[in-house]
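Notes follow the structure.
Every protein chain but one is kept in place in this view of the complex.
When the chains are written out, they are named A, B and C in that same order, and each has its own residue count from 1.
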Amino acid sequence: MKQPSVELRLPILPNMELIATQTAEVISRHMNLTDDQGAEISMALIEACINAFEHSKAENNVFINFLIEDDSLVIKVIDQGIGFDKTKVEIPKIENKIGKDERKRGWGLQLIQELMDSVEFESNGEGTTVTMKKNIKH
Amino acid sequence: MKQPSVELRLPILPNMELIATQTAEVISRHMNLTDDQGAEISMALIEACINAFEHSKAENNVFINFLIEDDSLVIKVIDQGIGFDKTKVEIPKIENKIGKDERKRGWGLQLIQELMDSVEFESNGEGTTVTMKKNIKH
Amino acid sequence: MSDFITNVKENNSIVIIETNGYLNNVGGEAVSTLVYEKMAQGNTKFLINMAGTKIVNSIGVSILIEIIEKLQEVNGKIGYYNLAPIVAKTFNIMGLTKYSTVHETEEAAVNEL
Partner (left out) sequence: MSDFITNVKENNSIVIIETNGYLNNVGGEAVSTLVYEKMAQGNTKFLINMAGTKIVNSIGVSILIEIIEKLQEVNGKIGYYNLAPIVAKTFNIMGLTKYSTVHETEEAAVNEL
């Protein structure tokens, strides 16, 4: 049988990432994930959504797909914006930020990577797809 | 400018209507609706979703569109199921149910109609679209 | 006890059921199973404290109608308190308030039932 999936199309408006997190919470409960796992997924999802909203320069609509697998939840956050080169993004360090001129921002990708079990970026001039996965321990 | 919209595609699984209600709540807050209006929209949405899940006999996927208008929120709940003839659905009365053989169910359409400002049904052998609207008092 | 029913106690020979979360088919059946067990033991008066239930569906509420019907056969009664506004409104639209009672607080409910 085909694995069930949930799809969202969100407009680029303040706080619309909360639709994604609320959806993730309903799905996490359906999958019997722990509260901690659910919260980690929500946090990673917020960061992927606000990146798509803020940086992609997409005209409108961010797409989010949730794939409910037997042993994992796979989430794709898709924008049709300008894309970016992940290898050029520096790993943030608070020591380089506090008391220095460096911009205090730049934590989103780092958080996604720390909170999810695997993360992949596909990005080019037509947009970005972030695919992130949380494994389920049975 | 095009009015913003949110789209959901939900699998037919227990409690997936809660994704729709959670989405409605985020949108209601975005539109500055009152808590009561938000709760009425959520309740109507639950009923439309569980009808699509339970009665449509659709194989999978129910679609929900939220259209954020200046003076209203319009919600469409769409299934690709067997359809039904709304004129043949009796208006439920508790007096006819309690102490009688009549099935205790049959309240969903009634609730939707009471809780929303306008409701339309389009239904045929290819499915059902329920369009419901909540007006915003400025 | 189910997830939906978080506490059961008796006050003045009234069975008081405390619920939490979504009153859907599963929640409704948890309540009806409990009520029918207690009826078999001779109880006829029931109250539901719905403070934790902010959301219901018509399937869950129609199970309360089944309970009302069964209670009529033994001259029993059911009432509710701490209802969220949308839950009270739903009970009104469905007409439950013609055959069962809504109260403000536990104290009022126990006195009035």
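Throughout what follows, contacts are C-beta pairs under 8 Å (C-beta built on N, C-alpha and C of every residue); 3 or more make two chains touch, one makes a residue touch a chain.
On a predicted model such as this, the values are computed, not experimentally measured, just so you know.
Peer 1: Let's see if you follow the contact definition: name the visible chains touching the chain that is missing.
Peer 2: A
Peer 1: Tell me which of A:Gly83, A:Gly108 or A:Gly127 is the one touching the absent chain.
Peer 2: A:Gly108
Peer 1: Please identify, in ascending order, the residues of subunit A that touch the omitted chain?
Peer 2: 14-15, 17-18, 21, 35-36, 39-40, 42-43, 46-47, 50, 92-95, 97-99, 104-108, 110-111, 114-115
The rule is simple: only the chains that are shown with their structure count from here on.
Peer 1: Relative to subunit B, which chain has the most distant C-alpha mean position?
Peer 2: Chain A.
Peer 1: Centroid from C-alpha atoms only, then distance subunit A to subunit B, rounded to Å. What do you get?
Peer 2: Whole-Å distance between the two chain centres: 29.
Peer 1: Take the average of all CA coordinates in subunit B, do the same for subunit C, and state the distance between these two points in whole angstrom.
Peer 2: 25
Peer 1: What positions in subunit B touch 2 or more of the other chains?
Peer 2: 14-15, 18, in rising order.
Peer 1: I need the residues of subunit C touching at least two other chains; which ones are they?
Peer 2: Correct list: empty.
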